[in-house]
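Once you've had a glance at the structure underneath, I'll fire off some questions.
All protein chains of the complex are present and in place, except for one that has been dropped.
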Amino acid sequence: MADPEAPATELRMSIGELTEFMTAAFDRPLTWRIERSDLDGVRVRQPVQSSDLRPGGTVSGPTLMSLADGISYIAVLARIGPQALAVTTSMNINFMRRPRAVDVVADAMILKLGRTLALVEVTMYSDGGDPRDLERPVAHAVVTYSMALVGREGT
Amino acid sequence: MADPEAPATELRMSIGELTEFMTAAFDRPLTWRIERSDLDGVRVRQPVQSSDLRPGGTVSGPTLMSLADGISYIAVLARIGPQALAVTTSMNINFMRRPRAVDVVADAMILKLGRTLALVEVTMYSDGGDPRDLERPVAHAVVTYSMALVGREGT
Amino acid sequence: MADPEAPATELRMSIGELTEFMTAAFDRPLTWRIERSDLDGVRVRQPVQSSDLRPGGTVSGPTLMSLADGISYIAVLARIGPQALAVTTSMNINFMRRPRAVDVVADAMILKLGRTLALVEVTMYSDGGDPRDLERPVAHAVVTYSMALVGREGT
Partner (left out) sequence: MADPEAPATELRMSIGELTEFMTAAFDRPLTWRIERSDLDGVRVRQPVQSSDLRPGGTVSGPTLMSLADGISYIAVLARIGPQALAVTTSMNINFMRRPRAVDVVADAMILKLGRTLALVEVTMYSDGGDPRDLERPVAHAVVTYSMALVGREGT
């Protein structure tokens, strides 16, 4: 198996494969749309849904946390491949602006991908269609993953 | 209005009032049960639900994050009262053990309750009925709230 | 070697041994005084020093961060013993009150001690001699350690 610490020169899963894997992992249709996945990271769009809103028309904090957790996992999978067992070990999230009742767009960037630990930075935006929307993040998260590569101990 | 920085000598909302307030705030029946609320903090039980589980029988990370966010809010409300506008500004959560497919019990303790900022510590457990279950946390979170007291500026 | 995941029924280092180990590790006399070390955790006192103060008579933030890092390490060592190689992997610290120009007292409690990861909670106080001082924390930190047990791979 290839070295996960090697510089990122390739992706191990396509957007289609990532979507399929996440759908199976969560056992339900994925509402997130993976819009981009390349060596710089991953972009995911969460279409606004009434179940994610709080009275007053704000996307709930747990919706953003859940998205930050999910996109970090997707970003790690894209680089490591589906044989990885990655478990979230921590998240630090800062809420910066009130998220409006529009789509949430999340960008994930891998800060470190080691043999046992991955560190992912996530920036989230309320995207109402104005190009300036993607300059004003609503939340920022740093997520750590502990990784156990399947077959590592057995082989 | 009383000084929120004063030592905690009283609670401003009963368990019944907190439940009613949260139900209205979330616009749906509260699945969390507030089991305890006193000057030491708040205990909330989240009965296990299939929608919170991941394949493999683990309670999902976002379920724990959502509970940590919710119980922190409840703990702040209990001390400040329903006139408070408290907005989560950050959460730092560490996942420590695999949460089993049983109830999650969360304990919240207020570390600081200032005029504009509150800091809440949350410890979460998988409660399968064994008394030792509440000695082995599955996750630990520190949550900060920014508070704006309604009417503060107007009066 | 004993199982680090076993319940804490013993300590592997005395206060004297911890002080000696830390002095050697830092290559200079330890200004911290380890006041307590038992199965509940560790208490360390940092006597106020002019080099830790900011103009205005406040203990500096980096002084508190350094103490939080150090006491976490001491708390892990007390339980794991000097053969451990523990490396700080993260710290989340919240500053809650202005630390006065008096001794800082830090309490560390181990939240999790696994085979590869330890999680330590640290609460810090400005101790000017008033018994109530130890009820009003000035800062709170959660520190994670990655542990590699010497000889694990070689033997």
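Observations, loosely collected:
Order of writing sets the chain letters: A, B and C. Residues in each chain are counted from 1.
Following the convention adopted for this analysis, a residue touches a chain if its C-beta (ideal position, glycine included) is under 8 Å from a C-beta of that chain, and two chains touch if they have at least 3 such contacts.
Remember, it's a predicted structure, so these values are computed and weren't measured experimentally.
Partner chains of the missing chain, restricted to those shown and counted over the full complex, are A, B, C. Among A:28, A:97 or A:115, only A:97 touches the chain left out of the display.
The missing chain lies against chain B, touching residues 89-90, 92, 116-117, 144, 146. Touch with the hidden chain on the side of chain A covers residues 92, 94, 96-97, 111-112, 114, 119, 121, 137, 140, 142, 144. Hidden from this view is one chain, which touches chain C at 25-27, 54-55, 61-62, 65-66, 69, 87-95.
The definition used in the following text is that only the chains that are shown with their structure count from here on.
Chain A and chain C carry the same sequence, and matching their CA atoms takes a turn of 180 degrees, rounded to a multiple of 5. In summary, the pair chain B and chain C forms a contact in which both copies contribute largely the same residue numbers, shared numbers making up over half of all those used. Distance from the chain A centre to the chain B centre is 25 Å, each centre being the mean of its Cα atoms. The geometric centre of chain A is 33 Å away from that of chain C, both derived from CA atoms. The centroid of the Cα atoms in chain B and the matching centroid in chain C are 28 Å apart.
Along chain C, residues 92, 144 each make contact with two or more other chains.
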